[in-house]
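The complex is shown incomplete by one protein chain, all other protein chains being positioned as in the whole.
Coming up: chain A.
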Amino acid sequence: MANSPLVARPTDALQPPKSLPPSSGGTPSGGLPRSARGQQIAALARPTMDLMEQMNEDEKNKYIKGKKLGEGTYANVYLGHSRLDSSTQVAIKKIKVQKEYQDGIAPDAIREMKYLQKLRGHANIIILHSVFSSKDQNLNLVLEYLPLGDLEMLIRDVDHVRYGAADIKAWMGMLTRAIWWCHDNYVLHRDIKPNNLLIAADGEVKLADFGLARSFADPGVRMTANVITRWYRPPELLFGARHYSGAVDIWSVGLVFAELIIRAPYLPGNSEVEQIALICREIGTPTEENWPGVTQLKEYTVPSDVVPVAGKDKYMGRFGAVGSDGVDLLTKTLVLDPRKRITAREMLEHRWWKADPKPTPKHDLPKKTAGAEEKLAADLKRRNGMVEDDDVRGSKVARKLDFGAAR
């Protein structure tokens, strides 16, 4: 190594993280230097293929495509498994060419690939095993197969699914770790909601859908305010903030927390104006006193009757099922001023996790298998960052993403 300028191989005092998937897992970055030679030799044996095409073909051949799980306008989803190990199931998401997007590969596809690659190696982020192109130049994303649906269907099925404080704590722990990992890697997710939280066979919750994600912006670089599904969108974005932080995700996490407790969306506004009104009514009216500078935000408008910020006792009445410590954490995620909102790391250090009851072990978490496969397919074939019109929520979420503008 001393005579090679190549980046030094680990001789770590620190152990490499154990949560990494095996490098043979077939990520597109699975080791060109080591395997390239073999592929090149193979390439020579197969006429008409260039090296790049051959590498793509090898990637594709690692998986066998099975039945179609779902079909959508944005993508088709197939069940598949590894050729080497048929017990390793995968979901293959074949993204269709978007007729209405005239500017090539769509932003959500690029973002999903980029950030899933960047964030891989964490137990609570969906694994992107591989990306390859099929002959008709469609993108195929080989994703972790998560057969137990999503958190939304558990929350909604009030008649058949029972869960308690220990289960909520376990799920929230997984969500918080996922979002901590995103932020620790300088990635904003910007679309956290229950149906983006998929459930693995062993009960582990995985954050999916990175179609709206982006890296932390440099100071002075503007970002779009038009992100995050409305019910989970924080007040600073509703007021049109163009410089924001990981706090936008924390607000969404708080609303998922609230929804897990009351088993209904906490702030289901039908328009942005209504969303702001709901926040003011339930949480408090943002003012210069509780949020210095808020009135300077471009789209700051609040109802004229100013509601004081809710105290903990108000939350205890509705959310007391998670106990006093749980409510304390909830209120800290729903602080109006993003600078005072709790961070993901601070969340992980909160005392609630250590208080009784202990979080349910993931294998013992409530499950719902009926309809889970369909739900997975519905989640994956959905356009990233989008709510379909026929979504159960029915609300039309007009999200005019201005991809042309600087963000």
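Criterion: contacts are C-beta pairs under 8 Å (C-beta built on N, C-alpha and C of every residue); 3 or more make two chains touch, one makes a residue touch a chain; residues count from 1.
One rule holds in what follows: contacts and distances are computed from a predicted model.
*Asks:* Please identify the absent chain by the protein name in its UniProt record; candidates are "2-oxoisovalerate dehydrogenase subunit beta, mitochondrial", "Origin recognition complex subunit 4", "Probable electron transfer flavoprotein subunit alpha" or "Cyclin-like domain-containing protein".
*Replies:* In UniProt, the chain that is not shown appears as "Cyclin-like domain-containing protein".
*Asks:* Touching the left-out chain: which of A:Val90, A:Val131 or A:Leu380?
*Replies:* A:Val131
*Asks:* Applying the definition given at the start, please give the residues of chain A touching the unseen chain.
*Replies:* 2, 4-8, 10-17, 20, 23, 27-33, 36-37, 40, 43-44, 47-53, 55-57, 60-61, 64-68, 71, 83, 102-105, 107, 110-111, 113-114, 117-118, 120-121, 131, 133-139, 177, 180-181, 184, 186, 214-215, 218, 345, 348, 403-404, 406-407
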